[in-house]
Every structure is written in structure tokens, then in C-alpha cells.
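As you look at this complex, bear in mind that one protein chain is not there, while each of the others sits in place.
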């Protein structure tokens, strides 16, 4: 498993390339994706937890990593994050277990979510 | 689209058959699924919203209906539910649009979530 | 939920249209799909149970109906089929529950799998 | 299976409700989804076929219906649409067969795609 | 691709962390998952093959590795395992091919499943 730093470096470099490709649709998609987590009827903290659970149910490790970092930044505690992962595990089944394992491994690198 | 009442009648009848089948594993799975939404580090209200978003991202109409009813019971307002559906739409893409449409149709039948 | 007879009538009519479309690739795909369940290192009975579990994990009601009928024809008993559905439920999570419910409803129509 | 007219009536009514909900994010998502099929480096005709194949691989009947109608409007012929569905069938496997069957049933209602 | 030994080391370490997190729901889920493969109306040997096919259809490499090891322990032969993978390939389509490739690579490390 790559480190959190490696993940973020690759993510930044590729996002730069995607934005540099000048495809207006993609740029707008990325902007809209960002806006979906801004405060609205629900606050950002709640939405980041929703994003984490959706990412786990759909089994995307990079998305899980991204939302774990954001959940920590928004103030969710380790026990709360694990309780949310448990909902995703229940909904998504044992096929999500490897992703839950990697979520636990990733949390070791994220301040506020360490064991 | 069947009515909410038809859905609930079918759901109850079949859950009774599943429990009547005396398969211990299935019974325990249903019990564990129920417990996942009970208060823990996160409260039930938050967890039901997580369940709604996971169900929408994974595109299961019956699961969406179930969690919409539960979200209303837990006190979520129409605007908040729509904001949560928007996160699922963003994460899951336009392939979830037909499920979002049926979620809007279903909300017409659920007290507290009507337009 | 349509009846088993309605399902089979629609399935036969549409399979006829697909074969009548003279697309060689589709015809071969349908033939190859049929052959995958013929006796090989594993017998047909075992393979039909594999098909049922794959269909349930991937959440396809029509595929579940088809394999339930075939499982009954191959001699699987109700208790064994339920035990197989439980593996799919465990692997696929609570999102598969509505499909398991419809599998139980369908079994009421299939000789050898009734409650 | 509902008729094409029923599908379109429901779709229009619910899209109106979604837009009437005044959720800016959802409105923008719907607009961006529309724009993704407008002419760019690829023309609209090609993109609608891409949308059809993605919808079939992801197994969404409503999305398939929508893109079948659009493919006919853009001038794709029945044989070409079937050839595209075959790619989706190959990529997505036998689990997509029920959706391919319903695509064939739907084509009976769409001018230019009838058998 | 990591070695089987690396996979098992990571799996054991993370399972220990998950169990150490004292989330009762997760612990029960892991226990229930284990029980689903214990003898019932179907024997363990059959259920492990079901687990392998479900894992391949749902495209989870770690789950495939786990069930390949268990299938070998339960006495399934290489030819039988390949015949089961073929059902998953047929149901899940060409999108499962990379996972089938990695299953073949993994079998080289598993006693009883080597070429």
C-alpha cells in the first residue's frame, strides 16, 4: 500500500494534468464535486461522512483515503469514523472487508484517527 | 412504481418467510443489520442518512424507500434529505438519476418529506 | 412482481428476437453462456448453485429467477438453496436483502423449493 | 415493463420536481450531464452510443431507454445499436442479458430501431 | 502483485486492529462471516467455492485470494477451481478478466492449485 504522502503527490500531479487538459466538462465536474461538500442544508462535517460511507460501499480505496483525511479535518473522531465504516460494511457486505482493512491501515497515518 | 403501502406489505410478508425459514445465519444477519443503526459513537439519525446515501450510491430502490421512511421518522427535513441525495448523485454519477427520481416520487408519500 | 410464467414468456420472446437479429457475436455469447453450465470438472448441479450465488451477489432478479428454476430442476432442496443465498447475502451485504426477499417470493412458485 | 410513453411522462414529471426543489448542486449536475453529450472533440452521435454502452454495462434500464431514444434521433441504425450492445454484453457478462432483452423490447417502440 | 505471505501478514495485522477497536457490530459481522462457511445444509467445501465465485463476480482480488486458499484446503482441484472461475467469468464478463489473471497468478503459490 502506498503511503498517504505518495497518494497525495500522485493525486495533485494528475489533477493538475486533468485541469491542464482544458476539457471544460471535466473541470466543471471537479468543481461541482467540490461544491457538493460545501455547507448547505447539511454541514460539511456531515457530508464528508456521507462521502466516506458512499466510497466504502462502492469500494474505492483512493476515495476512502481522501474522505478519511477530510473527516479528520472536519473533527470526526476515530470511534465515529469506525461506526460509519460499520454501516458501509453492513450495507456492502464482506466484499468490502479488504477496503475496511485498508481504511484501518490508512487511519494510522492520519492525525486524530490513529489507534 | 408500487405504492409505499404495497412495498411495506410485501417486505413484511417476505421478512416473515425468511425468519420462518429457520436459517440461523440469515436471522443473525437481519438482527445485525438492525443493530448497525442503533445509537453508538454516532446517533441513529446520522446513521440513517448514511444508510440512505449508501443505498443510493449502490442503486437499490427498496433500500432507498426504507431509509427515506426512517430518515423522516428520525427528523430529517426534505431539504436535508435532498442535500444527502446530491452527495450520492455526485459520487455515483448520472447512472443514479433514475433512482433519485424514484426517491423524489417516494418522498411524496412520506410525511415530513413531501414537497 | 411478475409471475414466473410471465417472466418465462417474455424471456422466450426476447431471446427469439435476439437470435433473430443475426448478430453472430450475441448468438455465440448465448451459446457459450449455456455451455458454461454443462458438465465439466464440476457437474451441472454445482454450477447452477454457483450461478445463483453470482446472480444474487450481483443483484439481478431475472438471473436469480432463472437459476432458482434450474437449481430445482437439478435437485437442490429448499434448505440448501437458502444456505447458498446466505453466502451471497454475507458477501453482498444488506443491499442484497430486497433480492433475497424476491428470491423467497419466487421460490413459492417453484416445485421443490416451496416452503 | 412500462411503455416508453409512461417512462417519459414519469421522467418529465420527476425532473420537474427535482429542478423545482431548488438544489443548486442537482440543477448543475443535470445541466453538466446534458452538456457531456454536446459536440466537442467527439460528436453527439458518437457520445450517445458511448452513453448507451456505459448504461448497459452498469445495468440501468431507464438509462438504456433514454440513450436508445437519443441514438435513434442521432441516426444510429438498429444493426449498429445491436453491435454496440454486444460490446456491453461482452464487457459486462451474462448478468447484463436481462437488460439486453429489455433493450430489444424497447427498440420495438422506437422509430428507426424496430426489427 | 504482493506475495501470498505479504497478503496474509497484512490481513492478520489489520484484522487484529479491527477486533481491537472494540466495535461490537464489526466483531459480530466478522464472526457471522466466518459462520456462513461452516457446515449447514451445504458443506464447507461447496460454500467456499460459492464464496470464490461471488468474489470473482464482484471483482475483489483479496477475497479471491482468501477463497482460493480455502478452496485448496477443502480439497478442490485446480481443474475444478478453473471451471468455477469460468462461471464467474461468464456471469461477470470480460471486466473480470484481470481478476481471473491474478487468480491464475495466485494459484501458482497455493499447494494443490499449481499448474
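All chains are identified by letter, namely A, B, C, D and E, in their written order; residue positions are counted from 1 within each chain.
Please note the rule applied: contacts are C-beta pairs under 8 Å (C-beta built on N, C-alpha and C of every residue); 3 or more make two chains touch, one makes a residue touch a chain.
This structure is a prediction, so every number in the text was calculated from the model and none was measured.
One chain is not displayed; in the complete assembly it touches the shown chains A, B, C, D, E. In the complete complex, the residue from B:50, B:91 or B:113 that touches the missing chain is B:91. For the chain left out of this panel, the touching residue among A:29, A:76 or A:104 is A:29. When the whole complex is considered, the residue among E:10, E:30 or E:104 that touches the unshown chain is E:104. Residues of chain D that touch the chain left out of view are 32-33, 36-37, 40-42, 46-47, 49-51, 53-55, 57-58, 63, 77, 79-80, 82-84, 86-88, 90-92.
Touching the omitted chain from chain B are residues 57, 89-96. Contacts to the hidden chain, counted on chain A, fall at residues 10-11, 14-15, 17-18, 20-21, 23, 25-26, 29-30, 33, 54-55, 58, 60-63.
The rule is simple: only the chains that are shown with their structure count from here on.
Common neighbours of chain A and chain B (chains touching each): C, D, E.
Residues touching across the chain D and chain E pair largely coincide in numbering: over half of the numbers involved belong to both copies. Of the two interfaces, C-D and B-E, the higher number of touching C-beta pairs belongs to C-D.
One inter-chain figure worth recording: chain B and chain C are separated by 26 Å, centre to centre, where each centre is the mean of the chain's CA atoms. In chain B, the residues touching two or more other chains are 23, 25, 29, 32-33, 36, 40, 54-55, 58, 63, 79, 82-83, 86, 90.
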